[in-house]
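Right, one structure below, let's go through it.
The complex appears here minus one protein chain, its other protein chains still in place.
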Amino acid sequence: MTAIVLGASSLGLLYGERFIMTPPPLCQTAVLLMDFLLLGYFLYVGIKKRNPLVMGLTVLQALPMAYFELMGWGHHTEPVIVVDRLSVLLGIIINIVGPLVCIYAISYMGEHEDHLGLSKSRQGRFFLFMLLLLGAMNGLVVSNSVYWLYFFWEVTTLCCYELIRHDATEQAEGNAQKALWMSLVGGVAFVAAMYVGHYAADSIAMDRLLVAQPTSLLLIGFGLMALAAFTKSAQFPFHSWLLGAMVAPTPVSALLHSSTMVNAGVYLILRIAPAIRGTSLSWAIALIGAFTFMLTALLAISQRVSKGILAYSTIGNLGLMILCAGINTPLSYAAALTLLLFHSLSKGILFMGAGIVENRLNSRLIDDWEGLLGKLPFTTMTMLVGMVGMFLPPFGMLLGKWVAMDAVASSPTLEGVPLILLMVIGSAATTLFWAKWLGHLTILPIRERHSDPEVLLAPYKLSLMTLLGINVLMSVGVAFAINNLVVPILVGSYGAALTTPGLGVNTGVGTFLVIPLWAAFIIVPLIGIYLARWKGGSIETPYLAGENIGEDGLSFRTIADSESEFKVAGMFLDDVIVEDKVARFGVAVGALLVLLMFVLAVI
Amino acid sequence: MSENKTKKFTVFPFGPQHPVLPEPLQLKFTVDEERIVEVVPNLGYVHRGIERACELNDYRRNIYLCERICGICNFMHAMSYCETIEKITDAEVPDRARYLRTVWAELSRLQSHLLWLGLFADGMGFESLFMQLWRDREIVLELTEKTAGHRIHLSTCAIGGVRKDMDEKLIAAYRSGLSGLRRKMDAVAPVFRNDRSVKAKTEGKGILPKSRAVHLGAVGPTIRGSGVSQDMRTLGYEAYGELDFTPITYDSEDVYARTQVRLDEVYQSIDLINRALDQMPDGPILSKSTMFPDGTAINRIEQPRGEVFYYVVGNGTIHLERVRIRTPTLPNIPPLLEMLIGHEVADIPPIVLSIDPCISCTERITYVNKEAA
Amino acid sequence: MPKMLWNIIRNLLSPPATIRYPHVRPEPVPGLRGRISFDTDRCDQCQDCERICPSAAIKVVPEEKRIEYDPFRCIYCHLCVENCMQKAIIAEDVVRPPEYEKVKEVFE
Amino acid sequence: MNENYIVNIVLPVLLTLGAPVVGGLLMGVDRKITARMQSRVGPPLIQPFYDAIKLWNKRPVIASRLQPVLAFSYLGFSLLAFGLLMFRQDLLVIVFTTALADTCLITASLNSKSPYSYLGGRRELLSVLAYEPVLIMAFLSIYMVTGSFLVDEVLAYRMPLLIQLPAVLIALVLVLIVEMKKSPFDVSASGHAHQELVRGVYTEFSGYTMAMLELGHWVKVTLVLSIVTLFWAPNLLIGAALSLAAFFIVLVVDNSYPRLTWRSMIKTTWGVGFILILANIVGLNLMGVI
Partner (left out) sequence: MKTKTKARLKSPWVLHYDCGSCNGCDIEILAALTPKFDAERFGIVNIGDPKQADLLVVTGPANRRNHRVLKRLYDQMPDPKVVMAVGTCASTGGIFHNCPNTLGGIDKVIPVDVYVPGCAARPEQIIDGVVLALQKLSEMSEKEDD
């Protein structure tokens, strides 16, 4: 219920122009109080779990915060709440995908707890944090005061921590703490950014900071914010927490990856992007994004665990958005927004589908998912469309990637070249890991065995179908979506870059014919189906060098006339892409790049 | 994440029908991604029961049966069989026949090696090289045809000598044909020796260390490529003792070395034939013996693929008591299995072909490798 | 530089090595081991050929003065030709053409 | 009917439909020239069409219900990509559409449960990984010179691209080798020389599904060759000669190399391709052209 109201209200906001509000001081005091409560809780966690990293980072932000507060610097923050078109876009994403995930979670948690054999349901606690996370995200995107922003930021950290450790296993606990300390690094950066904001522009209101004269100091502030964003968006070198988050029940991942949490980071960068246009800082941010995109695309190839692929893909796509935001041209900004929108829609489907499959098959290894199309046709079809939606035309994600490529190409040659190189490699690797997974899911048994029809609970169907429907509709009507959601944001700070004449989307350097491509995308397989009906053909056994046995043809005769079943295993190239090594390399290079970012900010 | 390390393997049969293998042999591969972790050979698709048939037949007809154990080294099989019977019956082979046999044996080797080099090129996916080598091989086949009226089976060997003689015209044809072949080989040899891409396919692939080669009992170019100078021709059977023969060996123990051995042997065979033609004495070519074989003899000669071993027991009748033939591919299969492990699927054809498998030779038993199975 | 390059260029510039069979039928090599036929007039039914034939493709029926010969069993070794005392087996230098059916040739 | 209408709609449609014909003829030329390089006579020029018609008329045998649909989609999307080129559309969209077509082929080969086809499909994926970035980089460099991704604008560019982007053309030849499945990069399936994977990605196709794949393959080859043609845009005849020259070079390379592994394929296309393209871009930048 909450879900629908939230969704509707955010859609309502879409047609308001700019909504400004400053709540009474009482609220601010309340926020302050809650903030310290929160930090107190983190400290408690740190002490209880004997995690010096958590303790240290908490203290590192609590003390400066207290000092900041004592000096009374945090009060020049009017207006506290500003709702502009960027907030609205984020709001729409949060409030459409988020509630759908919650609906999905109703069914999922039931199954999940059956699975674990819990005597006492912990669902109450679970949904509390889920909804709190949604609320915090909503608060985050409308806050103008850095102080409030910081508060909501920490609330998402809390929710994330609690949700990851929900299953209370040892691994969950460990990963939750990792997520916590990495997010706290972001918190520390945030507090530092507040100080910088105060000294450089005498304000901690976002809108003032953004229009202030960009000095080196202010750029460092923005750099700190970007650092905070990297922690939330799990960019290198902070990528590992998001992978660890997979231990949580699937709805958590769905929520974290698609509509909340990770988007917070991208949102923050998108927010500060107009202020750092043309600076080296911006380029450095783009470089980190591009690097993350490339490396995670390669890492995703090496993943055998379904959620691992999805997680790397999320990190990569966030990297792509950050790359676009960092390039910081009207076109790239538009690309980032388009990607943000469609990524949420597609990733939600994939995580939800993956969750269902995991519950049914009891395995997260995609090798075990072979031939899923025959076993769970509905879920698999949905997932297949979701996957196609991630990397192939004519879906919105690809449109976003295409705009991004146009944007990267339009950046100055020598600065653009490394970005381009990273991006094209990443893009090709993306095709590789999606396509191989896609193919693996569609392996069909030779003889169609009549297995039990797939039974799906209503909330599953509802959430999957709705999200898929929205994704497809948005992709078909991408012109509408761009005109109403993306272009208004651009008009404010950049000036329109995308036009949507007639059949497609125009970037000024290229045209994406959306409608013809969609028409072809639908018509071609239809003709294919017709042709297959017309020509028909009997299903025959596979080629096994002539030694097949039986009607199924799934085994062959081998030594001493014994039978042996042939097997196919997925491609992971993990002798080339050794995950640990590559990830370590990524963290090292990521850290260097962050350092470079600050160096460039100072210069 | 430990879950991410759970590996699944791909298992698939390679053969019996496979375009890379002209002959039916099944290798069951277990591969990790594309890296081979296990090979299980499965033979016997060509098993016909020739040894048994040899006991059923008139021993004189066996020459033609033995010749058809293998169409590639046909002459050598016939020759080896004849030699074994000659050993039992103490038949004296005329000098000219000995030289003629040597010439034709080397011609067979030429044919076989050229064929192999071509197939090997085809296995590497080098179609033009394959075509070129098989085009040049036609020279040898033409010589065979001129000699005996058939492109493949010479059918010229007989117990006590040979069935056909060579006249001056034919010898001249041999000389000019072989010098033409040498020229053509000169054009192709650098591809095998120095071409970077071919080296990439062969160097370091299918390593068979010298000690393992000896331990596993590899024969022929396979062991000579591992640096062991083992060649039955040094025994000096037929006219080899008079031709100043030294075996060719290479030390790099890989597919490249085996290729080089065979390539060098092509040149060596041309030289040997020329030398044999130079030194060939005049005289009769066949000495008739009417004695039925009674006794036991063994015989070892060097085929293109390595040592072939004949064991014949005669009982004084027209039928033989026992014929046992060990062909060179059989001892080369255990080394092959070792060579394959750890290489990629793309390396399967060059490595498998590097032992020059002749399954129709090997057919007599189903081989079980206890280590691998 | 790939070592094969010159070879393929040379091939490209020179005429193909193909003999264009069956449009052009090359002269048979003298002594080609081709098909055989039996001269029943010269044959004295000694059955030497039947005994010598490695693949048992020849069957001589002395009573009916009939020779059954299976060209799809013959291995064309021409051992019979050499061993026939009467020179009654005629070797041609033409190969036996393929057929739809395995027909036995009977000489009477 | 005004002339604009013909040039903008009718001609591209005709050209698109003609692509399989041109592609088939090119394949015929390929087989003929290859044969001559191997001192053979070779099949007649229209041999590929015989093959395709024959395949189309064979008794239909499929490996899964999905397979023919995907096989047709491969052809359909290849044609779509070619059509986009003929309609003088965005180059990047063309690449993405070919990726869509490739995905259909790969899915079709993966979904027929068969080890050879599966291994072939994986290698096909790797060859996509090998050529796609190079192709996109090539297009980006075209963009940097001409300022647009639209073929229309590229055609209207004032001077032949070859003059400014010679190294990019060489990189495109590499792409062409991978795309045509020629040695040394015929890892996923090869036309002639025998594969360790039998027919690789094509193993489980037969009859009409295989015919559609052949057609799709021809269209894709024609597509890449047409892109090479763009390098002499002011006079497309010279451009066509250029693409034929590229085609010939591919054949020469095919006949002078054995098949290499996918590792060396990716190393070569990425290494050589990227270095060539980057050198070209940076060079132009230093000269102040872009």
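Just so it is clear, A, B, C and D label the chains in written order, and each chain counts residues from 1 on its own.
Rule of thumb we're sticking to: a residue touches a chain if its C-beta (ideal position, glycine included) is under 8 Å from a C-beta of that chain, and two chains touch if they have at least 3 such contacts.
Predicted, not measured: the structure shown is a model, and the values here were computed from it.
Participant: One chain isn't displayed here. Which of the visible ones does it touch?
Facilitator: Touched by the chain not displayed, across the whole complex: A, B, C, D.
Participant: Which listed residue (D:Leu55, D:Ala101 or D:Leu125) would be found touching the missing chain in the intact complex?
Facilitator: Per the contact definition at the top, the residue touching the missing chain is D:Leu55.
Participant: Among B:Arg52, B:His215 or B:Arg324, which one touches the chain that has been omitted from the display?
Facilitator: Residue touching the absent chain, from the options given: B:Arg52.
Participant: Out of A:Ser306, A:Thr379, A:Thr541 or A:Ser555, point to the residue that touches the absent chain in the complete complex.
Facilitator: Answering carefully, the residue with contact to the hidden chain is A:Thr541.
Participant: In terms of residues, what is the contact footprint of the unshown chain on subunit B?
Facilitator: 16-19, 22-24, 44-50, 52-53, 56-57, 64-65, 68-72, 74, 115, 118, 130-132, 134-135, 137-138, 141, 150-153, 358, 360, 363
Participant: Even though one chain is hidden, which residues of subunit C still touch it in the full complex?
Facilitator: Residues in contact with the chain left out: 16-22, 25, 54-57, 70-77, 95-102.
Participant: Mind pulling the subunit A residues that touch the left-out chain?
Facilitator: 540-541, 543, 546-548, 557
Just so it is clear, only the chains that are shown with their structure count from here on.
Participant: Could you tell me which chain lies farthest from subunit A when each chain's centre is the average position of its Cα atoms?
Facilitator: C
Participant: Point out which chain occupies the most central position, where each centre is the mean of Cα atoms.
Facilitator: Checking distances from each chain centre to the full centroid gives D.
Participant: So what's the Cα centroid distance for subunit B and subunit C, whole Å?
Facilitator: Chain centres of subunit B and subunit C, defined by C-alpha means, are spaced 26 Å apart.
Participant: Using Cα averages as centroids, what's the distance between subunit B and subunit D in whole Å?
Facilitator: 43
Participant: Just curious, how far off is subunit C from subunit A if you go by their C-alpha centres, in Å?
Facilitator: 77
Participant: Subunit C: which residues touch two or more other chains?
Facilitator: In subunit C, the residues touching two or more other chains are 2-4, 8, 11, 17.
Participant: Among the residues of subunit A, pick out those that touch two or more other chains and give their numbers.
Facilitator: 544-545, 566-568, 571
Participant: Help me check something: in the complex, which residues belonging to subunit D touch subunit B?
Facilitator: Subunit D reaches subunit B through residues 34, 37-40, 115-116, 118-119, 183-184, 186-187, 190, 192-198, 255-262, 264.
Participant: In their shared complex, at which residues does subunit C touch subunit D?
Facilitator: Touch list, subunit C to subunit D: 2-5, 8-9, 11-12, 14-18, 20.
Participant: Residue numbers of subunit C touching subunit B in their complex, please.
Facilitator: For this pair, the touching residues of subunit C are 2-4, 6-8, 10-11, 17, 29-34, 51-55, 75-79, 82, 93.
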